[in-house]
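Single-structure report; data block below.
Heads up, one of the protein chains got dropped from this complex, but the rest are sitting where they should.
Take a look at chain A:
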Amino acid sequence: MKLLIIEDEPEMLENMAQTLEREHYIVETASDYKSALHKIAVYDYDCILLDITLPDGNGLELLKELKLSGKDEGVIIVSAKDSLDDRLEGLNLGADDYLPKPFHMAELHARVKAVLRRRHFDGNPQIHIGNVCIHPESRQVTIDTNNIALNRKEYDILMYLITNKTRLVTKSALAEHVWGDHIDQSDSFDFIYSQIKNLRKKLEHATISIEAVYGVGYKLEIL
């Protein structure tokens, strides 16, 4: 999988590249409009992470160029400007997703994987992990061949942890992803525990387990 990160902030770029490389993607970078335009014209990518504010141009213009040239790359707009207009315009121009800064790395992985999955399995992807199989389209989960019923939150937690399987996922990242941004300001994120507990019970016969890490977050372990 080949990714292109277009981002003018060097440290931001480095962080994103580093974390995505750990997932064994081939990561290329561009830090301005001109070099980004050059790269998208010459090479093909599976997913492009696009910052809107570039020193020499607007990321949305790049998106237009990309779609004009008939390329069908997945595009995730990454912007510090969490503006409704940009979000709508970006999505109208054919972007797949919009990720406002700052974001959790776990969230970045979830978004990138979702885009790649949609692009590469033509709507019929299956994720196998241990003896668990997930059908994202129908949101069905099977252990071996047995269907297990998960509610929306349990499913979202499981997907998020699977997407970030080698990583410590903090409670706040998980809460924000599953319960939405609005859940913030809660006095603690401990309320997510009851759903985790239920999920663990349902995964009793699976060869994966959700491990608590020092009380600060969770990690998916393959047994």
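Here, a residue touches a chain if its C-beta (ideal position, glycine included) is under 8 Å from a C-beta of that chain, and two chains touch if they have at least 3 such contacts; residues count from 1.
Please note the rule applied: contacts and distances are computed from a predicted model.
The listed choices are "Sarcosine oxidase subunit beta", "histidine kinase", "ABC transmembrane type-1 domain-containing protein" or "ABC transporter ATP-binding protein"; the UniProt protein name belonging to the chain that is not shown reads "histidine kinase". From the set A:His24, A:His182 or A:Lys201, the residue in touch with the chain omitted from the display is A:His182, counting the whole complex.
Screening A:Leu3, A:Met16, A:Leu54 or A:Ile208 against the full complex identifies A:Met16 as the residue touching the chain left out. Mapped onto chain A, contacts with the missing chain fall at residues 9, 11-12, 15-16, 18-19, 22, 80-85, 100-106, 153, 166-168, 170, 172, 179-188, 190-195, 213-217.
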